[in-house]
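Working notes, structure below.
Removed: one protein chain of the complex. Kept in place: all other protein chains.
This part shows chain A:
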Amino acid sequence: MTLPPFQLLVDAHWRDVARLAHALVGPDDGDDVAQQAWLQAWAAYPSLTSATNLRGWLFTVTYRCATDAHRGRGRRPVPVEDPSLAAAERPAVDPPATASDESGVWQIVATLPPRQREAVALRYVADLDHAAIAAALGTSTAMSRRLVSDALGSLRKALS
C-alpha cells in the first residue's frame, strides 16, 4: 500500500476540513481545531494501514479535535441515545464573524444539542453518509438519521 504525498491531501481537503471545524466549534475555535487536526493527521500519517478513504479519515480526526476542544472548555458532549434529553444543554450562540452563512442558519445550528450540531455538520459540510456519521459519533445509522431529521425540524421551525 502506498500513501499519497501528504501535500496532495492538504491541497484536496484543507478547505473542507476548515469548514467542518468551523461548523462544529464556531469561529473562535475553528482555525485552531483545523490546525490541530492537520498536525494530528501529519503525526499519524505514516502509520496508516489503508489509503482508501483518506478524506473520511481527515474528517474523523477533525471531529475528534472538535470534541476535544469542547471538552477542554469544560463542555462535555452528552453521549445520550435520545437526543431530546440533551435539549437542556444549549451552547452559547457563536457570531459567525469569519464564516459565510447568508441565511444565518448556522447561527441556529450552534444552539442545537451538540449531537445534532455534530450530525448536521458531518452530513452537510463533510458530506458524509449516515453510516460514516454513525461511525464518527459512535452510534447507529438510524440514530444518525434521527439526529439530522430532528435538527432539520428544529431549524425549519426556527426559520419560519
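The definition used in the following text is that a contact is a pair of C-beta atoms (placed from the backbone, for glycine too) under 8 Å apart; a residue touches a chain by one contact, two chains touch by 3 or more; residues count from 1.
What we mean here is this: contacts and distances are computed from a predicted model.
For the chain of the complex excluded from view, the name given in UniProt is "methylated-DNA--[protein]-cysteine S-methyltransferase" [choices: "methylated-DNA--[protein]-cysteine S-methyltransferase", "ABC transmembrane type-1 domain-containing protein", "Carbohydrate ABC transporter permease" or "Phosphate import ATP-binding protein PstB"].
The set of chain A residues touching the chain not shown comprises 2-8, 10, 14-15, 18-19, 22-23, 30-31, 34-35, 38-39, 42, 45-46, 98-103, 105-106, 109, 120, 123-125, 127, 129, 152, 155-156, 159.
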